[in-house]
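The other protein chains are all here in position, but one chain of the complex has been omitted.
Order of writing sets the labels: A, B, C, D and E. Residues in every chain begin at 1.
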Amino acid sequence: MTHATLNRQPQPQTTDDSRFVRGLAQLNQIDGDAGEAVVARVGAIAPDFARYLVEFGFGDIYSRPGLGLREREIAVVAALAALGNAAPQLKVHLNAALNVGVTRDEILEVLMMMSLYAGFPAALNGLFAAQEVFDARDAAGN
Amino acid sequence: MTHATLNRQPQPQTTDDSRFVRGLAQLNQIDGDAGEAVVARVGAIAPDFARYLVEFGFGDIYSRPGLGLREREIAVVAALAALGNAAPQLKVHLNAALNVGVTRDEILEVLMMMSLYAGFPAALNGLFAAQEVFDARDAAGN
Amino acid sequence: MTHATLNRQPQPQTTDDSRFVRGLAQLNQIDGDAGEAVVARVGAIAPDFARYLVEFGFGDIYSRPGLGLREREIAVVAALAALGNAAPQLKVHLNAALNVGVTRDEILEVLMMMSLYAGFPAALNGLFAAQEVFDARDAAGN
Amino acid sequence: MTHATLNRQPQPQTTDDSRFVRGLAQLNQIDGDAGEAVVARVGAIAPDFARYLVEFGFGDIYSRPGLGLREREIAVVAALAALGNAAPQLKVHLNAALNVGVTRDEILEVLMMMSLYAGFPAALNGLFAAQEVFDARDAAGN
Amino acid sequence: MTHATLNRQPQPQTTDDSRFVRGLAQLNQIDGDAGEAVVARVGAIAPDFARYLVEFGFGDIYSRPGLGLREREIAVVAALAALGNAAPQLKVHLNAALNVGVTRDEILEVLMMMSLYAGFPAALNGLFAAQEVFDARDAAGN
Partner (left out) sequence: MTHATLNRQPQPQTTDDSRFVRGLAQLNQIDGDAGEAVVARVGAIAPDFARYLVEFGFGDIYSRPGLGLREREIAVVAALAALGNAAPQLKVHLNAALNVGVTRDEILEVLMMMSLYAGFPAALNGLFAAQEVFDARDAAGN
């Protein structure tokens, strides 16, 4: 059963979709196909939320020029590894980090350092996730 | 009451204190006086733990060359802001980030981005902490 | 191996089992078969704990009249989605919420709002869990 | 030192400020003066973020009609109490809940129930925060 | 304003108050005056919850003979230090641990070990809390 009723909520239509356009471009630059896959998956259950993700997450925040994409993904990988409760998103961002130029060794350094701030389990689970991501990319020839 | 008994535990004395020396140098470079203050405060209750902090935290992890100090502090600020339960340490690292060349604007960008990964409260509390740190540095002429 | 020894602990037997009876009735009303399944699963390893769950969780807390069951399940779904580390229980309560009259759209609204308080990963993982629960109910004709 | 440079970031200006206007109205309805105080405090350090809070938090999410404000604040109070690491925001929302018609007894019920999902410390700290909020409102004649 | 209405909820009165009596005795044995103070503080805002704390927390769980009080308090201190978001309760249990015979050095060992499982900030904040508790007891001649 679809939840099409959601997009019929009386929400004022914005005549300015620049946030969405900018966001989608940013999403593609960082996450490639994986990003569109998440948006599609979310859109299947909550279309408005997929839109917010693109507009606010990428149109408003990620496209801000005050911090480079390498630094952004380093920060996100660190935060998600430390929180330890968002494994799917951590993998998305491990890939995103590699996509924007963070090296595999740099990623491992970030994860190892999380042992100091969130403990060894958080760091270990992050390293195991990185291993899976690296192996998948190797298998796909990336 | 001191806890001097702790340093009389039958722990093999390492004949190689290079980790401690390297760690202390790294700690000073990053945290300056604030770092030594934390080590002293910890040492007053658990001397061995102060030593582990310097040796493992700074001698083993921070001094690794595979990731720059700017990136390290960006990662730590992100993680601690996301966790939201280590306010004293977040302030130490906000200062550390500034010390190693992360700009105030970059710090604010990292914290704002945490709204996406840990929610607005985490981002807000991080921004309020940053405000305190910036104000203190302004007052001290830094 | 059973752990039958647990129920031979010298624990005073209560002559008043009204909390258990009230709790079981409340559990059935809210969780139906799924609730009994959890109690049975817990009872297989720690019989006393299954009893506490029914007596305290449902007999003492859930049966209190000061807050309606719709509001209770909205609160629990929000909390578990925000915590992000109790996926099995989140699914139990997504079903419970539907059982006590919270609509699918209301559930999605609660989960989307968690993006503000615990970040997008928490909200996304909650939405994905809701999708699974809705699909299972559709497949079962509920 | 102000951070006025932030609002000079090359960010496309939206010609449609309906999200901000809608958000501010929603914020005032729910939080009254307290909401404006938070926005002002945030605006003093990161003006763009204050704008996002109003636009996304209140303009996009809170103003959605699919879930009533009473239910929204019940969900938020539950989540923040369970997370246990956002005391300032929990107090803001305890006040917001009262403002939108959740009774004091209902708030206490939500907090007591968090003992089941996040433990007694989370519930206790939530109850202590509620006590402070109730006392302050009593003192102010609310 | 009291919340006396809470104790007039239509809740079946148990004719068997052995759980409360057993709980109160256990609470006094472990926490002494500090325990009664918490119960009184909670009772001032939510009388039923104070009763649950005594009945379930101490009457059901703490009085179980399968695990000694020393081990129980070691487990609780570890958990609360790791969670890092319940500072008041951590201090209560640091005192409780000392009351039931865990030594100061053992407490410090537990806290130091939390650096491995929750990171150095959690361990440090736990050690600082322990310092406060030890100093207060020294000042009181305990």
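General remarks:
One rule holds for everything that comes next: a residue touches a chain if its C-beta (ideal position, glycine included) is under 8 Å from a C-beta of that chain, and two chains touch if they have at least 3 such contacts.
In this text the structure is predicted, and so the values were computed from the model without any measurement.
For the chain that is not shown, the touched chains among those present are A, B, C, D, E, taking the whole complex. Summary of contacts with the chain left out: across A:68, A:88 or A:121, the touching residue is A:121. Per the touch definition above, the residue from D:26, D:89, D:115 or D:131 contacting the chain not shown is D:115.
In the full complex, chain A touches the hidden chain at residues 83-85, 104-105, 108, 111-112, 115, 119-125, 127-128, 130-131, 134, 138. Although one chain is not shown, part of chain E still touches it, namely residues 56-57, 61-62, 64, 66-67, 70-72, 74-83, 86, 89, 105-106, 108-110, 112-118. Think of the hidden chain as still there; on chain B it touches residues 6, 9-12, 14-16, 18-19, 22, 48, 52, 56, 60-61, 63-66.
The rule is short, and it goes like this: only the chains that are shown with their structure count from here on.
In a homomeric contact, the two copies may use the same or different surfaces; for chain C and chain E, over half of the interface residue numbers are shared, pointing to the same surface. If each chain is reduced to the centroid of its CA atoms, chain B and chain D end up 30 Å from each other.
Measuring from the averaged C-alpha position of chain A to that of chain B gives a distance of 27 Å.
Multi-chain contact residues, meaning those touching two or more other chains, occur in chain A at positions 6, 48, 52, 56-57, 61, 64, 66, 80, 82-83, 86, 89, 114-118.
Because contacts link each chain to all the remaining chains, their graph is best described as complete.
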